[in-house]
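What follows is a structure written as structure tokens; I'll ask about it next.
The complex is shown incomplete by one protein chain, all other protein chains being positioned as in the whole.
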Amino acid sequence: MKPAAYDLLERVRQQKPVVHHLTNWVTIYDCAQVIKTLGASPVMAHAKEEVGDMVQIASALVLNIGTLTIDFVEAMKIAAISANSRVIPVILDVCGAGATRLRDRKCEELLGAATVDVIKGNSSEIARVSGENVTTRGVDATKVGGNLMLLAQKLARQRDATVVATGEVDIVTDGKKTYLVKNGHSLMTRVVGTGCMATSVIGAFAAVEPDLSLAAACALACYGIAAELAAKKAAGPASFKNRLFDCLYSLDRETVDKMQKIEVVPSS
Amino acid sequence: MKPAAYDLLERVRQQKPVVHHLTNWVTIYDCAQVIKTLGASPVMAHAKEEVGDMVQIASALVLNIGTLTIDFVEAMKIAAISANSRVIPVILDVCGAGATRLRDRKCEELLGAATVDVIKGNSSEIARVSGENVTTRGVDATKVGGNLMLLAQKLARQRDATVVATGEVDIVTDGKKTYLVKNGHSLMTRVVGTGCMATSVIGAFAAVEPDLSLAAACALACYGIAAELAAKKAAGPASFKNRLFDCLYSLDRETVDKMQKIEVVPSS
Partner (left out) sequence: MKPAAYDLLERVRQQKPVVHHLTNWVTIYDCAQVIKTLGASPVMAHAKEEVGDMVQIASALVLNIGTLTIDFVEAMKIAAISANSRVIPVILDVCGAGATRLRDRKCEELLGAATVDVIKGNSSEIARVSGENVTTRGVDATKVGGNLMLLAQKLARQRDATVVATGEVDIVTDGKKTYLVKNGHSLMTRVVGTGCMATSVIGAFAAVEPDLSLAAACALACYGIAAELAAKKAAGPASFKNRLFDCLYSLDRETVDKMQKIEVVPSS
């Protein structure tokens, strides 16, 4: 059966889940705004003295190591453990994994300290977290040798998590079932924060759908469709980004049904 | 006599006050930009070693606990005490009050450590700070039982401050005089930071008008009028927000005089 991405978007709009973020300082506004644009409710709080409490009013937890510090990662651990105790989904954006030893080590620590339900990154970040010796260029993706889908599936089984590798084609897999999402637009690579926002959108969808691979695939499809619509009259990265928010806000069933490109990969 | 909101806006444009912020990391850019859009001069500095000095060149101090940490609140206290010594107005946005015990405790501490001249929040935040047992949904308002205006007036008298409770109708009161401001647009609830920016605008107006309730009411009227104009051709939250800045920048006397909806509540 074909996943109906719009059904989940509608559920987000109706249930208005609180999505708690510990994210990076570069894209924190956009992560909050994309949640609000979906009709849900963002909370950004990072003091280690309150994150455990804040998670108690949330329906999903989004972590992003883009501008990590040691203290910040400690607060993430507390938040993730609190989220585990409530059985709400934890989504980790391994932003910049591979760029420094600190990032690699802290990714490992986070994955060890609590159950992470969705691991999300671009191709080189996911390859790195899966144990490949990839060099990265900071936060932008580099070419990955080998088969990214197989790496993602291996990582998913190894970590018992849904793995999302974004790129021209997004890969979503829980190690058994794999989706390819072919929505999106190349202008997304020219706008800072489109990757972080994708993680937030996944967080909102994961808050309303227990099948997290389905949630992630539908999230990426809706977001990617908004990007395709936004690109149509964009004069550059700023007008594209503004239109991305406006188009996501206005997405309707007819448009999503017609444009969504989610393929189920036959299991091998 | 009817308050003339435009008179105060013009004073801000002419005097160009420096408004010092210790605000949250989500909306810090927008808080600075809304001050600049008014023709005033924003300063955002939070190191405890310099906030006391920085306040010395400012004409108002805006505090916002949206992404508080313990250290950050300590810096706020130093800044507020420095502001008190210069007798410049201190405006506190109790962003997220009620969401965690830390926030409630730190609000209490801030209100005890220095004179806060304007306490501002949405309906559930103000209810919480006034001592009601409200549960919140993070930073978005929830329905408040009881009479918000009476709660705001009680809080104003209790704290000897102007209290601002924003919502579909904004309430501004010093415990004796109460204004209702009916400007604004529902799209504001779909844009992250509209509440924080309102606090900054109040800060700029408070820098040029010693009657702080009048300043806050006029600030909210001008800001709300810009939002009403912005909503007219907005296609979604991003175009609305962009137009909000552009419309605020261009507000003229004729428009403000015609559109302002400030009501004085007869004292009981």
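Some notes on this structure:
Labels for the chains are A and B, by order of writing; each one numbers its residues from 1.
In this section, contacts are C-beta pairs under 8 Å (C-beta built on N, C-alpha and C of every residue); 3 or more make two chains touch, one makes a residue touch a chain.
Note that the coordinates shown come from a computational prediction; the quantities given were computed from them, not determined experimentally.
Among the residues B:H46, B:R128 or B:H185, only B:H46 touches the chain that is left out of the figure. Interface residues of chain A facing the missing partner chain: 24-27, 29-30, 66-70, 96, 99-103, 135-140, 190-193, 235-239, 242. Counting the whole complex, the residues of chain B in touch with the unshown chain are 18, 20, 25, 28-29, 32-33, 36-37, 41-47, 49-50, 53-54, 57-58, 241-250.
To be clear about the criterion, only the chains that are shown with their structure count from here on.
Separation between the centroids of chain A and chain B, computed from CA atoms only, is 33 Å.
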